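In this view, the complex is presented without one of its protein chains, the others remaining in place.
Chain nomenclature is as follows: A and B, assigned in order of appearance, with residue numbering initiated at 1 for each chain independently.
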Amino acid sequence: MEKLQFSFPAGPPAQGRVLAGVVGSGDLEVLVEPGQPGQTRVAVNTSVDGCAWLWQAVLERTFTDPGAAALAVEINDFGATPGVVGMRIHQALSELNLAGKA
Amino acid sequence: MDTSQLLKTVSFIEMGARERAFALLDPGSGHELIGPFERMKSPWLEPQGIAAQADDGVVVAKGSIGGQPAVVLAIEGSFQGGSLGEVGGAKIAGSLELAAEDNRRGVPTRAVLLLETGGVRLQEANLGLAAIAEIHAAIADLRRHQPVVAVVAGTVGCFGGMSVAAALCSYLVVTREARVGLNGPQVIEQEAGIEEYDSRDRPFIWSLSGGEQRFRTGLADRYVEDDAAGIAATVRELFAQGVPAQHRDQRIGEFLDLLARVDTARQPDGAYARAAFGKGN
Partner (left out) sequence: MNTLEQPRVWDRRRSEKKRRVALVDGLADGKVIPTGSIVAALESLIGCGDRVVMEGNNQKQADFLSRSLAKVDPQRVNNLHMIMPSVGRSEHLDLFERGIARKLDFSFSGPQSLRISQLLEDGQLEIGAIHTYIELYARLFVDLSPHVALVAGYKADRKGNLFTGPSTEDTPALVEAAAFHDGIVIAQVNELVEDESELPRVDIPGSWVDFIVVADRPFFIEPLFTRDPRLIKPVHVLMAMMAIRGIYERHQVQSLNHGLGFNTAAIELLLPTYGERLGLKGRICRHWALNPHPTLIPAIESGWVESVHCFGGELGMEEYIRARPDVFFTGRDGSLRSNRAFCQLAGQYAVDMFIGSTLQVDGDGHSSTVTRGRLAGFGGAPNMGHDPHGRRHPTPAWLDLLQTDSPLERGKKLVVQMVETWQAGGKPTFVETLDAVQVAKDTGMPLAPVMIYGDDVTHVLTEEGIAYLYKAGSLEERRAVLAAVAGVTPVGLKADPSATARFRERGLVAFPEDLGVERSEATRSLLAAKSVADLVTWSGGLYNPPARFRSW
């Protein structure tokens, strides 16, 4: 089990919070809350060791816009593939957007 | 169910715990207590290399059902098989205790338990056991004031100490895909031997502990389609019936009589169990 931290440049804090997913086998949950201005922080708790570089690569491709709302993201992962990770993060972020809060 | 019904119904089984809980509450009436953002995680899982879910696999949704104050406790079967640990167990026991308190103050809060669980979370051992014991006591207390309704829908089913909790409830609602039993199939096979109980034989497992069998042997009260709206309506209907004159465990004399007449020399099957317990069902 590993606990990883990542951060990416961002704009003003988001509003509202959202949860997507469950910590089932091959799955993950994503909790998204408003972050500190200027930075999106992602904390990953994963049952799979040795994949820090993979999380970096996946998250880098997701949080590409330095003007996007700043988020505090927590991920609890039980061995999801990058494809599933991408989908859950997208699910969370689009729910936040739909609520007009990001 | 036929195809046109299938396309119209919304599957309850497909829903996660949170969605199920809010599906049973009156629309817009519900809010979550000790939700995931409060980070009441299990302190025991991560040291054992297991990723912990932020709500510890239990959702507490407070709102109203049929206009009356209610709390729905929903176990997330996809997280660690719905097993109960210290935190999740406390969320359930504590909610039931608060509901009983409410009643003593004149507020008619009733409770629904959505059980997708293998029972005690082995990684938390005695804490899970203790929590389940508290849940049993809290159900026994609350049910004196209000019906306590349990729903087991599948795919996990309800096993272990939580099957005892289901049995203590005022009413038990099951679907065809549900299973309710004390020991899981693999454990029974290990103890009794594969000739007696083959845990790979799925129809056999359901023939003894499936929803339909439990209904026909008098151990479940309602046997329903996998339809969210229908299940919500059934729950409302059961609350309207009020506290039963006798709970199942209070009818112990009846059940002991039935058990005494079981022919232990023969290998029981579903049909025999229905004949022995079902009063002709």
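Definition applied: contacts are C-beta pairs under 8 Å (C-beta built on N, C-alpha and C of every residue); 3 or more make two chains touch, one makes a residue touch a chain.
Note that this is a predicted model, so its numbers are computed, not measured.
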item: Residue touching the undisplayed chain, where the options are B:His145, B:Arg176 or B:Arg236; value: B:Arg176
item: Touching residues on chain A - with respect to the absent chain; value: 26, 48, 50-51, 54, 57-58, 61, 79, 81-84, 86-87, 90-91, 94-95
item: Where the missing chain touches chain B, by residue; value: 1-3, 6, 11, 13-14, 154-155, 176-177, 200-203, 206, 210, 212
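The working rule: only the chains that are shown with their structure count from here on.
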item: Separation of mean Cα positions, chain B and chain A [Å, integer]; value: 33
item: Chain A residues within the chain B interface of the complex; value: 1, 17, 19, 22-24, 27-29, 31, 33, 45-47, 74, 76-78
item: Chain B residues touching chain A - in the complex, by the definition given at the top; value: 16, 36-37, 46, 49-54, 76, 78-80
